[in-house]
Structure formats: C-alpha cells, structure tokens
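For chain A:
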Amino acid sequence: MSEQRRIDIRIPVLARVEGEGALDLSIRAGQIDALRLEIYEPPRLYEQFLIGRHAQDVIDMTARICGICPVAYQISAVQAFESIYGTEVTPWAEAMRRVFYCGEWLQSHALHIHLLAAPDFFGCTSVVELAQKDAEAVRRGLRLQALGNDLIALFGARSVHPVGVRVGGFHHAPSLSAVADMRARLNAARADAEALVRWTAKLPLPDDEQDFVSVAMRHPDEYAITRGRLVSSAGHDLAIEDYERHFQESHVPHSTALHAHLDGKPYLVGPLARINLNYTQLPAALRGLLGGLGIHFPSRNMFHSIVARAAEVWLAVDEAARLLGEYRVPGTPIGTPTGTPAVASTPRAGIGFGCSEAPRGILWHRYVTDAQGNVVEARIVPPTSQNQARMEEDLRISLTRFGLDRPEAELRLRGETVIRNYDPCISCATHFLRLRVARV
Partner candidate 1 sequence: MEKPRIAVHKFSSCDGCQLAFLDLGEDLLTLTAQIDIRHFAEAGILGEDEAVDIAFIEGSISTPADEERIRRIRERSRLLITIGACATAGGLQALRNLADAKAWTAAVYASPEYISSLDKVQPIRALVPVDFELWGCPVNSRQILAAVGSLLNGVVPIDERDKVCMECKRQLAVCVMVSEGKPCMGPVTRTGCGALCPRFGRACYACYGPAETPNTEALGARLRGLGLVGHEIAQQFLGTTNQMPVFLDAAQRWEKTP
Partner candidate 2 sequence: MNALHVPAPHVPMEAEIVRRTQESPSVFSLGLRLCDPAQHAAYRFEPGQFNMLYLYGVGEIPISIVSDPEDGDELGHTIRVVGRVTRGFAALKPGDRIGLRGPFGRGWPLLETRGQDLVLVTGGLGCAPLVSVINYVAQRRGEFGRVALLQGVRHMDDMIWRERYARWAKLPDVQVLLAADVAGTGWSWHVGLVTELVDQLAFDVRDARVMVCGPEPMMLASVRKLSASGVADEHIWMSLERNMQCAVGHCGHCQFGAQFLCKDGPVFNYPQIRARLGVKGY
C-alpha cells in the first residue's frame, strides 16, 4: 500500500458500549494524524442539581448517573455522607455492602463479557449471533448476570437504581430464608464462574503488551471493593482525601466528558488495574486456577482485562457466598419489631469523601454540606473519564502496531475492539462536568 493512502474512519455510533460515543480517526502518510474518542452523550449536569439535596436524595439521584453501576454510586456517596456525619456503620452493614457490591460486579462483568466484549472474538456482531455459535457460554453468562442482579435486589429491591442503601446501613435486612436461597444459588454458581474463567482464558485475545500505569484501591484485609487507599503501579499510596492533589481532570473539545490524568499522565483503572495491583489478595484457589491456565498477573496485555473481569466474577461469587455464610438478621429477637438495619446519625456541616471500586474502576465522590447536612458542593469522578486518556493512548499504540495499512474494515473493528475492552461507560463519563464558574 502506498504511503500516501489517506484514510478517514468514522465510527459514528459505537456499538456494544453503554452510552453514546463515536470514534474519529484520520491517518495521513501512514501516521495517525488525528484520533478522537468522542463522547457526545449530552451532559446531564448532576453535580449541579445535587446542590441543596439531602443525603438520601443524593444516594437515589447519583445512582441515576449510570444504570449499570448504580451500586457503586450509592456506596461512594453514602460513605462520603457517613464520613461527614461521623457515622460508624456496623460490621454487619460493612460486610453486607460488600456483598451488595459483589452483585454489581457480577452483573456488570457478566454483561460486559458476554453481551459487549466476547462477540468480537467470535467474529459476531452481537450476543444474539454469539448464542448461535456458543449457546452454552451465552446461557451461562446470562445466568451469572441474573444472579448478580438478584444479589443486588436482595439488598436493594431491584438491580437498577436499587432502593436499599441509607446513611448508617440499609433500609432493610433480607430475611434468613431469602439469604439461604441466595447462598444456595451462589454455591451452585461456582461451577459457572470457574467455567467462565477457563472460557475467557481460551479466547483468541490479541497479544498487545503496553506500558501503562494502573490505579486501584487497596485494603490490607481484603481484595478492595468498597474501601481502601489509592495505590498505583507508579508507587502512589494515598488516602482517598488526597485524590485531587494528584489527579487532574481537563476538558477536551471533542468530548462532553472530562479526561483525567495522574501527575499529568494517562492511567488505567478497572479490573486489570485492580488485579495487577492486588493479585496477591485473590483467594489461593483463584490464583491457582489462573496460573494453571497460563495467565499471569500483573499483565501488560490490555486484552487480559476480560480474563481479569472473569476472575472478578469468580471472586464475587466466592465472596458473596462466604459473607452470606454467617448471615444473621441484625437486631431482631423474635417478637420485636424489625429494627432498621442502620445506625442513627445526625446530619451536619462538613466535607466528606467516598471512593469505591466500580466495575469499571475507582469512582470518587466529594461533598460539602451545610449545617442541615444538605449538599453545597459536589464533585464526582467516574471511572470512564479516568480511562479516557488511556483509551486514546492505547488506540494510537495498538492501531499502529496492528498496521495502519490494513483495510479500513479491519482497522475499524480493531479500534472498536480496543475500546470495548475497556468497557467504557459513556453514560457515566459525561455526567460529571465540573462547574467552573468564572468569577470576575
């Protein structure tokens, strides 16, 4: 092919991603001359209308930023308010929030693996086609997704925009019998989870090693989900309160989302970053399973993200089963009214932070409240805007390696595959435009 080839690729609607995005790529003289991951989902200005609202409203409203990871929003938000109000939740509530969150990982990861990412590796355009090639894998995926949804609903009544979380704990504690049923299903799902890990390890994933910085939370006692410090493969180890000192967001003209950088450089959040940083905290059985399949973490192959996701599905099933193993209904001796499974708290003024590992990576919140505990200022940094700079960087590298002289259709598909590998959630990404008021 001639060096003079000019290619303009526009993928106007990215399929199999959450939200509305597009990719613009122009190649001039064998070089990428412009590459823009465009997010044109209109801004929803959440941070603005949270102002004046009380904690429960914030919990219910921020969930609506994203239908796929509402639990993450609720947990990050509630933590921020609990830190302002000085509320210490019980170990029961702490553990059950982790179970609740496992439901979301399970649901979101299963959805991403089967419905969004995997069709790429089978030459299919959708899960409907994939179901014709590997029906059992799709059914297994749908089963795991349903299990995740039901686990969320156990604590939240429904899986999308659940209604169970409140400051101090939960509104409702599931009954013993509901938990027993769930535990049985979780134990039965272990086989599916293991089969899923094996299946993803065998996918014909491109081998595309890159240099990148991983960022995730870390907790001394557990594979971090709901709590911990922020660590990076570049050696950072920060309290969540210090996030803003190291991470900066900037507005790029082609996107309604903000790009985030760590000390000026792109970085990766999400399953691969988490597993790269916290591999040793995975249960031994899971490490053995992965090792036996010849997949080693930390990994520099971005496409190992899908295996990392499957491993986290395994972990979520295992953790939820374990934590529900010793379940009891809090504070309800027979014959007393069902107590609210939450500790009391008094709203007050302050500043609070919340951070948790959403399925796609760290989700960071900061709130300032007035004396009534209502929001005066809100800032939310979702995972996708953190990954956006990394995605563009990855696209440049991997498309160049892939060969820019390849036919347009192949380039297009590779580009989409690279993007989908990040499981970008564009709905999330755009809802956090920070309000910068120009003061004269």
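Selection rule: all candidates are chains of the complex that A comes from, given by their letters.
For the reader, a short list of remarks on this structure follows.
Please note the rule applied: contacts are C-beta pairs under 8 Å (C-beta built on N, C-alpha and C of every residue); 3 or more make two chains touch, one makes a residue touch a chain; residues count from 1.
The structure displayed is predicted, hence computed values, not measured ones.
Within the complex, chain A makes contact with only one of the listed candidates (1 or 2), namely 1. The part of chain A that touches candidate 1 in the complex is made up of residues 13-20, 40-46, 48-49, 52-53, 56-57, 60-61, 64-68, 70, 107, 111, 115-116, 119, 124-128, 131, 138-139, 142-143, 145-146, 149, 157-161, 163-164, 166, 171-172, 251, 253-254, 256, 338, 340, 425, 427, 433-438.
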